[in-house]
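Removed from the display is one protein chain of the complex; every other protein chain stays in position.
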Amino acid sequence: MELELTEDQEFFADTTRKFLEDKATPTDLRQLRGDPIGYAPQYWRAGAELGWTSLLVSEEDGGGSISGRGLADLALVAHQFGRHAAPGPLLATNVVAAAVSRRGTPEQRAEVIPGLLAGETVATWCWAEPPPRDRLGEVGLSATPDGQNYVLNGRKGPVEAGAHAQHLLVVARAPEGLVQLLLPASSPGITVIPAQGLDLTRRFAEIRFDDVVVPRSALLGDPSATEADIERQLQLANVIQLAEMVGAMEKAFEITVEWAFNRYSFGRPLASYQELKHRFADMKAWLEAGHAAADAATRAVQDETDWAGEYTSAGKAYMGVYGIELVQDCVQMHGGIGVTFDHDMHLYLRRVVVDSLLFGTVSDHRQRLATMLERREAVETNESHEDKEATNA
Amino acid sequence: MELELTEDQEFFADTTRKFLEDKATPTDLRQLRGDPIGYAPQYWRAGAELGWTSLLVSEEDGGGSISGRGLADLALVAHQFGRHAAPGPLLATNVVAAAVSRRGTPEQRAEVIPGLLAGETVATWCWAEPPPRDRLGEVGLSATPDGQNYVLNGRKGPVEAGAHAQHLLVVARAPEGLVQLLLPASSPGITVIPAQGLDLTRRFAEIRFDDVVVPRSALLGDPSATEADIERQLQLANVIQLAEMVGAMEKAFEITVEWAFNRYSFGRPLASYQELKHRFADMKAWLEAGHAAADAATRAVQDETDWAGEYTSAGKAYMGVYGIELVQDCVQMHGGIGVTFDHDMHLYLRRVVVDSLLFGTVSDHRQRLATMLERREAVETNESHEDKEATNA
Amino acid sequence: MPETATDLEPVEDFRLRLRSWLADNMPRARRRGAAPLRPRGQMSDEEELAEVAYHRELQRRLFEGGFAGICFPKEYGGQGLTPEHQKVFNEEIWPYDYPARLQVPPMQPCATIILDFGTEEQKRRHIPAILRGDEIWMQMLSEPSGGSDVAGAQTTAVRDGDEWVLNGSKIWTTGAWWSDWALCLARTNWDVPKHRGLTVFMVPLRHEGIEIHRIEMLNGSREFCQEFLTDVRIPDSDRIGEVDQGWTVGTRWMFYEKSFSVSFYVTRPTPPEGSGDGMSVGGDTSLITEARRRGTLNDPATRELIGEAHALSLVSSEANRRIGEAIATGKMSDQGAGLSKIIGGTLGIRVANINFQLAGPAAAAWTEDSRAAGDQGVAFLTRQASQIGGGTTEMARNVVSERLLLMPRERTLDRDIPFRDVPRGPSTG
Partner (left out) sequence: MPETATDLEPVEDFRLRLRSWLADNMPRARRRGAAPLRPRGQMSDEEELAEVAYHRELQRRLFEGGFAGICFPKEYGGQGLTPEHQKVFNEEIWPYDYPARLQVPPMQPCATIILDFGTEEQKRRHIPAILRGDEIWMQMLSEPSGGSDVAGAQTTAVRDGDEWVLNGSKIWTTGAWWSDWALCLARTNWDVPKHRGLTVFMVPLRHEGIEIHRIEMLNGSREFCQEFLTDVRIPDSDRIGEVDQGWTVGTRWMFYEKSFSVSFYVTRPTPPEGSGDGMSVGGDTSLITEARRRGTLNDPATRELIGEAHALSLVSSEANRRIGEAIATGKMSDQGAGLSKIIGGTLGIRVANINFQLAGPAAAAWTEDSRAAGDQGVAFLTRQASQIGGGTTEMARNVVSERLLLMPRERTLDRDIPFRDVPRGPSTG
């Protein structure tokens, strides 16, 4: 997280920290593993009261930030979520809340946002599709115009909270290009297939759309802006993931450093063995780099800079490797107990692994970066051409 | 190298070792760096007398092996070449000698082989092409039939000893498929462009063919067998490279272990630092795996088994990573002096790096392995289909 | 050690006799190289118990057919044959089911330790029972406080007349809940340096005072157990080796534990040499199948990863073969087994990463359609298990650098002082 926070931000982050320390203990998480939605409804309502779902919503819609920089504030919550491997559809809800608050018609905003702010309802973004359409950005689900309606056919997944969210924001391919449609999860023709997953408390599902009829009024934003909206939503999702991942890395690292001081082998603490010390030094470096990557991405997306996508993708490409390696090495340092269910380490491992896979794998984001770099090269080549012409002129 | 050698093989390897210890000292190698061919002609003639160029040549043609397994014998020489980063066109000459002895007409064999056996002439295989055709197996050079001749147009490179070899074995694309043509380097229309290279003593060149007219009698073997011949030559080249690489790894490792015992830092030998000890343990493991990979490839190619290509490619894919990492880590262990020209370490580094890049990079061989595995999967799927049918019957 | 007398049955005669016996008596195996069996850790308890019973039955058939314990001495129920015969056995049993669960640790290190250190009576009582499948043995070796320091055992045995009273806890015992006996390393003297106060006992697992707790691993597997020993009384006649000299047994035990992969006391089905069976080259084609399913098979990035995994698998299997041969022929010290551990470690991590990367996002959350990806996700979570079980790769690196490369040993602070005075850190007080 940022080295400097405002006092309000410190207080805000600390409130969430205390809440999670109390309500999302490792014991709680283990108990929730069989729970169909992965958290207690009152837990989520209480979190919403703390502001978890309001930070990307405009004041007009009843939301508001702590510091004037809502995404930076949300990243603080996500960081605490990572540190506690906390339950709850933080990403899903915030991404849809942001999109609806930004692009929704008054009716859409009134329909969706109050429930999200109160923690009474859940919304989720249906973008990714199951294999063989699982590379980042592939959309096969079709929206066929039929009078004032679209008819949706296809599959989405993994969709977070897909089996219990009330609102779905669905990316579909229409004749005019990609569109986003906001519809009730109860729409006829929708079948939800709960998925199994790695995270102990996050629930995912595959959602099938068979001739689901949606009115055109369900369109979120003008289709001409949909590609940009999706890009923005991806960036938001990635920022939340990055903050979570760095939180989980940090906690795993802290636990393991303490272990290394307290655990003795051959009469010496683990922390005195040079080979282990060097691995801890590397882990500390990766952790600091992880913080820097998450912060840079948060700032760039908050400020909507042109290179925001490069920072989020760089963060995902980096932490999907080094973040995971860090936590895996923490497991290794613990030996056998590190791979037992009763130890806490896997909670953080599950969190970083799941965050690394969704909304773009390492491989997806690397390819995205190449594309962005290629675009920049084209610009530079043009500029240098212009430079030359300027010189000649 | 193999754990068990015959007495004759021991003697043979030892003769080459002593010769190279005397004639290819690190000082000699440094002095040869400006030499246009990279070795003294009498050095090569003396090596040929020791048998360096005869092992893959049939007895009928004046060749012969030490143990009845010529390639295994040649691998012993290549291993010593690696240990000494020795000069001389060992790979180029042996691959062509083997091909000509196996497929050549009596005229071709009489023309080419005696000079190679005597170390008086050099032959080289022109298969690879320069970028953008530099992926393994790409052939753009064309052989256009013209009466009793072919007319060659295109480029080859890097070609080992390309600027001083007398005989070229050129892979070209003819209307009937790939062909190999054996021609004098002095043929009109050939231009040689000496290349710069990483190896201190190995010289490479790009060769351009502009309307080079070659008689059909220059064909080596029947075109219908050319693909298989090329595969065989590739495997031979890879075996020689693997043996060299493991030799260079072994020597670099030995030098560095000795250094670690003798070099003191903070009053302790480097060999007493756990982090370094663990890296030495890894290096030893990679070295043993390198030996195993090289030996398995040698045996499989010697025996012409169906899976020979899998072993050579696995070896190249493995050693192109771990072999290089081993030598680079040996450099690191030496600190600053390890990257100076006066230190010997770079001699072995250059050798493994160059061997890793030619006749298929790591990436090329990984892709080849995937293709071979895919082929095997198809066979298995068929078999399992047959199994089922057999069960049903 | 097995006899090598020339009056033994010639190897090729043995092969033919075995081949015909197997065809008549043993069930055919599922085709190897096909999709893997359900991993042990994912079986239900009922399935697991059924498999154990099945393996006991297979072992009994072998015993009755005169093919159990090829290299064990005849007087203890074995066949008294040579490693060459075992090699043939490994090849011939390749197409059949075999009692996999009764090999490691029951045959080695347990039976081999009893063979090396047991009294005549102990050997006659237990070795035939093991070879008949009546007794399944496990190792009570690691302790919760111990980590890699096996000789730092704190489970204590106190002499009481003709008996010993054991108290303490052992951990990472595979399948203790369905096994019969265990070798147990215990401390009998806290007033001498750690290696000099240990003793080994034979402990029946269903015995008063032993509570077996099954450990849940993070992937749901429950194959490991922890045992809590409270006033467990063991007769002195069930002691193996001398009192306080347990590390002599322990050293050999460690050796047997590490070298099982080259042991001729252990059955490891292998395809016959020169069979031309492509499978002898190894190679798991399931990566191809999965990539095809995900639609990525023609992506060069995917193909490179698949090829990389295949290369690593081929090379590491050749490396293990070489290292095994070098040890077997005395060209390398026994400690060279650590090299295999390192190579296996490198391979294991890299291949797990490749599988994970190829699986894609469905490894995080999967439905029935994408179960294969989910399996990779779960496997990835337990990636480190292969670096920990049977000795960590860190210990293997210590061993290779110190015992094979003869580099200076790490400083230990527990060598020359009474075990009770060894620093144990704040956590264990």
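For reference, chains read A, B and C in written order, and residue numbers begin at 1 within each chain.
We take it that a residue touches a chain if its C-beta (ideal position, glycine included) is under 8 Å from a C-beta of that chain, and two chains touch if they have at least 3 such contacts.
Nothing here was measured: the structure is a model prediction, and the numbers come from that model.
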Considering the full assembly, with which of the depicted chains is the omitted chain in contact? A, B, C
Tell me which residue among B:Gly34, B:Pro106 or B:Gly336 touches the hidden chain in the full complex. B:Gly336
Can you say which of A:Asp8, A:Glu59 or A:Asp306 touches the chain missing from this structure? A:Asp306
Residues in chain C touching the chain absent from view: 299-301, 304, 411
Touching the absent chain: which residues on chain B qualify? 128, 130-135, 157-158, 193, 195-199, 204, 206, 261-269, 273, 275-276, 328, 331-332, 335-343, 346, 349-350, 353-354, 357-358, 361-363
Which residues does chain A use to touch the chain missing from this display? 3, 257, 260-261, 268-269, 271-272, 274, 277-278, 280-282, 284-285, 288-289, 291-293, 295-296, 306-307, 310-311, 313-315, 317-318, 363, 365-374, 376-377, 379-380, 384, 387
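Basically, only the chains that are shown with their structure count from here on.
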Which chain has its Cα centroid closest to the overall Cα centroid? C
Chain B to chain C, mean C-alpha position gap in Å, rounds to 40
Please output the residue numbers of chain A that touch at least 2 other chains, ranges allowed. 273, 275
Among the residues of chain C, which are close enough to touch at least two other chains? 394, 397, 410
